[in-house]
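For reference, the structure I am asking about is given below.
Here the complex is missing a single protein chain, while all its other protein chains stay put.
Right after this comes subunit A.
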Amino acid sequence: MSSYILEMHDITKTFPGVKALSNVNLKVEEGEIHAICGENGAGKSTLMKVLSGVYPSGDYEGKIVYRGEECHFKGIHDSEEKGIVIIHQELALVPMLSIAENIFLGNEHARWGVINWHANEARTRQLLAKVGLGEDPKTLITNIGTGKQQLVEIAKALSKDVELLILDEPTASLSEKDSQALLDLLLEFKRQGITSIIISHKLNEINRVADHVTVIRDGRTIETLDRSQISEDRIITSMVGRSLEDRYPPRDPQIGEPIFEVKNWSVYHPLHAERQVIKNIDITVRKGEVVGIAGLMGAGRTEFAMSLFGRSYGRKISGEVFLHGKAIDVSTVGKAVERGLAYVTEDRKVFGLNLIDTIKNNITIANLKGVSNVGVIDDLKELDVANDYRRKTNIRSPSVFQKTGNLSGGNQQKVVLSKWLFSSPEVLILDEPTRGIDVGAKYEIYTIIARLAAEGRAIIVISSEMPELLGISDRIYVMNEGRIVGEMAASDASQEKIMRAIVRGEGKAAS
């Protein structure tokens, strides 16, 4: 008998017209942490869906062997019975139910349909202790942060006597601190003998916890690396098929006079009226300059950007905005767009795109005036515009009539970018522009940003990935707890300096 807990042999899965997986092989050893890497659209999630039975046996070709026994899962239920539990990227928790209710949803300690709450809560306490979450089992999911929700998902998996835990990009929306805690937890599970498969883009995390890495590209297994072979360069090379010499495009910044200034900007929380979320922020962005805003989760960066953009967040907003030295009115999104502001939102699926509509209609929606005449849309002009931006931003799709919901994350982001480029902004605010997209598409997004700066626009980039900010910005503001706590030229900034500014700021806020 092999020591493999799971073997997937020659898995091939086709969708109408597309071969998503072709002859993929994956072998996972008992008790290890096995990472799966690959660009978006490479087929990682599809592979995991095959494994967990989301695509039932018969829908794919190939063989799944679990603990030496060939399995034909007809649904998630079958795989969970065997102890295989998958935690999806989008968490599957019911926000208005409590932690305990969520953990035992569909699996309650009950007799004749009557739930034994004491048993449920007692067991929940044990599980929460295991994952290191000190919350009351009765707390509603909606009242805890994403990091804690992730832990609840894991506790839920534990409640099912998990033997093989699959995590699909578990740290994508977690802060640095929460991510570390999660990875520590995985290592702890490993000591307890639970095998984990982790899908991740974050190579430093893989580096830290993985015993083996399997790289998938274009629906094929490229290679499996063991602990001694794992390095960021090696993984990137095999993910993109060639080495990435430079992760950021070269730039020659031509910085001019200040274009965009925000003075004394204050915002209060939309629900808790006494809580000030943004505290007297002043920033300046110059022509052709890329300005980064660094900070931890919850520092108020997105809230700041959204409140600037047509008061889309918060209330009791005060402060002034200047464009070319003149005060401008940005009190509604329409006015902000008209004055030359654009805001590429953080969560493109929730705030950026109409997923059931075409690429074309998404690109023109923020500037329908540009393709219409007294309210009547010029179809051909619109088509020209859409095709033009599809080419400029390199959106990969058969045509502009493709629904944006069917695109990969990187291509979706390019559609959102196109939408805002077509509104021809002077000031472009990008909120986490590369979150959840792969290395190759990231490079393309950076190239677009560099080009926009070269065209003389003022650009603000909000990002939680410090290397990215250091790589593309000319100047960096550091934000913490609603204040600007530091400002530095990118040339003499470093991750340590940024962190130090945050920590110092924290001290200041406390005093």
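Methods note: a residue touches a chain if its C-beta (ideal position, glycine included) is under 8 Å from a C-beta of that chain, and two chains touch if they have at least 3 such contacts; residues count from 1.
To be clear about the criterion, contacts and distances are computed from a predicted model.
The subunit not displayed here is recorded in UniProt as "Xylose transport system permease protein XylH", chosen from "Xylose transport system permease protein XylH", "PqqD family protein", "TonB-dependent receptor plug domain-containing protein" or "Transketolase".
Contact with the chain that does not appear here is found for just one residue of A:Asn354, A:Ser424 or A:Ser494, A:Asn354.
In the complete complex, the hidden chain is touched by one of A:Gly300, A:Gly314 or A:Gly410, namely A:Gly410. Touch with the chain that is not drawn comes from one residue among A:Leu97, A:Ile365 or A:Met499, which is A:Ile365.
Across A:Lys419, A:Arg435, A:Arg457 or A:Arg483, the residue that sits in touch with the chain not pictured is A:Lys419. Across the interface with the omitted chain, subunit A contributes residues 16-18, 20, 39-41, 218-219, 239-246, 249-250, 309-310, 312, 332-334, 336-337, 343, 345, 350-358, 361, 365-366, 368-369, 372, 375-377, 379-380, 383-384, 396-399, 401-403, 406-408, 410-411, 419, 438-441, 443-444, 447.
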